[in-house]
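Note that this complex is displayed minus one protein chain, with the remaining chains in position.
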Amino acid sequence: MLRTKNTRAGRAAALVTGLLLAALAAGCGKDGSPPVKGPKADELPVYQVDTAFDLPDSRTWTRAKQRGYLRVGAKEDQPYLGEKDPASGAYTGFDIEIARMMAASLGFEPKTLRFRTIASANRETALQNGQIDYYVGTYTINDMRKKLVGFAGPYYMAGQGLLVRTDENDIHGPQDLAGRTVCSAAGSTPYQRIAADYPRATLVAYDTYSICVDNLLTYQVDAVTTDDAILLGFAAKAPDEMKVVGKPFSQEPYGIGVPRADNALRGALNDALEANEKNGNWKKAYEATLGLSGAPAPNPPPIDRYPAT
Amino acid sequence: MTKTRTRAPSAPEATALYDIPGPVARRRHRLYGIAATVLIAALLGWIVFLLFDTDQFTAQKWTPFEYKGIQELLLRGLGNTLKAFAYAAVLSLALGAVLAVGRLSEHRVLRWLSTVLVEFFRAMPVLVMIFFIFVALKVQPLPALVAGLTLYNGSVLAEVFRTGINSVDRGQREAAYALGMRKTQVTTFVLAPQAIRAMLPTIISQLVVALKDTSLGYLITYEEFLHAGKLIASNLDYDLPFIPVVMVISPIYIGLCMLLSWFATWVAKRERRNLKTRAAGVGPAEPGTLLPGGQ
Partner (left out) sequence: MDVLTENFSLYGKGFLGTVQLTVYASLLALALGFLMASFRVAPVGALRVLGTVWVTVLRNTPLTLLFFAVLLGLPRFGLVLPFQVFAVIALGCYTSAFICEVLRSGINTVPTGQGEAARSLGMSFGRTLAAVVLPQAFRSVIPPVGSTLIALAKNSAIAGAFSVTELLGTYKTLNELGYSIIWSFIWIAVGYLIITLTISALFTVMEKRWGVAR
């Protein structure tokens, strides 16, 4: 008796699954990408490709030249910084512009640049075992990480901030977090800072900030904390629902991660950053991306050319 | 509703709980049935109302699914899920066979070693192993996921194989030895073929567990089905279409698992009628061993 029922359920399941798969596979979909929210740049800057560029001392560079394309690691879920369009697979944002700018200076055509999403936890590994040539994605320079990878830059100075719902009037800075729920990325520096300095806040952690923002909007948490650059990007997508409050309460210099041994590449990227900051490309890139959130372009931080270790 | 229709299609199996109901009891049961149906319908109605009330069916939340790029993203995710499942299934079967041979071996060291491995991997949460391989050994997401699933399911399958071989009638083994076959020959030509037929439903059920557990790849950033769903669900541009994503993804996921479970039941039914399994006895298609036995 029961067996026949199971069989019937099984057949029904098979039918439903088959239909859904068929509907998906039929590809009866529209081309292009679904509409996006938030302000959009009319035009992205174009960077002059330095075709004569040569860097024989860099193993990363010579191998990329032989391969014919550059592999760059990035983030995929940070609006206006490093964001991947789920439909088209195209990456956009300030970090992505920096990566493009660097590629042009290293003599690579825009179409020979391939992005790959690398989660925060895997950045060092990806650079160490050569899955990517360099990494641009809200990568804070610090001494512990310098033992594992090399850093060009910094190209931007972020600071820890707080994102809250627009109907929230009691949180103006980290001192107001006592008894409230705050979300951040598991094991990240902002998470550690709140845990150490503001122990009366309840901490919640996920792998990615987009889930934190989701939790904020469903009232599961009261604030999201991380670098203000990331938060500004989210706020710009839904300005009616979220806002960034208070002053940044830390300094997070963003660098370009490179393989630790490749000092030649690090030097070349530092030169390229300096040149692009001077000729105005840096500002153009900022205004076409992160600047759309309403924050005016800051002065880029000075490049830190630390000696090779 | 006639009397025959209420009774025939889904009467419960005979249990010790109650007699075949008489006319009065049947009328009472029908009343309960109507009450229960109304309650269940009300519950479902309330859920549908909640879905509408919280604007889960707005065009903005559903339009992304119309685009080819999004559909391809989901299909790619599903493909990755199936890929991880295929690798894990094949490797688990291989590891299971190796460990089972080890446990049945006559060398004490080998037997002891396989027993320790099997017991340890069955007692550890799969996720702990996957994270260990991913974080501590710095392995890529796909191999880490496949390795974790293989260690766990391989150990469980080793026990399944061993039980299967031990459950073959003693006479079969004795007869084979009497013919002058050596241990390896007895196992490969006499015991294993019968044991595998008999254990096939259990093996397939265990593969359902492996299929379900490929979703753990989501937690180590493997770009499988659930990961593709999350990418769409947490996108502010699409107005966070979380519920629509769950509504699209879960029927496919659950349907695939049900399909495999149903296949296990079908095999069990077929094998039970098969003369070749007479000496081993086919077990029912259990929901897959969840767990180390406290036997």
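Labels A and B are assigned to the chains in the order they are written; within every chain, residues are numbered from 1.
Criterion: a contact is a pair of C-beta atoms (placed from the backbone, for glycine too) under 8 Å apart; a residue touches a chain by one contact, two chains touch by 3 or more.
Everything numeric here is computed off the predicted structure, so don't read it as measured data.
Touching the absent chain in the whole complex: find that residue among B:110, B:135, B:181 or B:196.
B:135
Which of B:58, B:188 or B:250 sits in contact with the chain that's absent?
B:250
Using the document's definition of touch, tell me which of A:76, A:95, A:214 or A:227 contacts the absent chain.
Checking the options A:76, A:95, A:214 or A:227, the one contacting the hidden chain is A:214.
Hey, which chain B residues sit against the chain that's not shown?
6, 10, 12-19, 21, 25, 29, 32-34, 36-37, 40, 50, 54, 56, 123-128, 131-132, 135-136, 208, 211-216, 218-219, 226, 229-230, 233, 242-243, 246, 249-250, 253-254, 257-258, 261, 287, 289-295
Touching the missing chain, which residues of chain A?
5-6, 9, 144, 183, 186-188, 192, 204-207, 211, 214-215, 218-220
Convention: only the chains that are shown with their structure count from here on.
Residues of chain A touching chain B in their complex?
Within the complex, chain A touches chain B at residues 1-3, 5-7, 9-11, 13-14, 16-17, 20-21, 24-25, 27, 29-38, 76-77, 79, 84-89, 119, 121-122, 125, 129, 207-208, 210-211, 213-214, 217, 234, 237-238.
Flag every residue of chain B that touches chain A in the complex, lowest number first.
10-13, 63-75, 78, 135, 138, 219, 221, 228, 230-240, 242, 248, 251-252, 254-256, 258-259, 261-263, 265-266, 269
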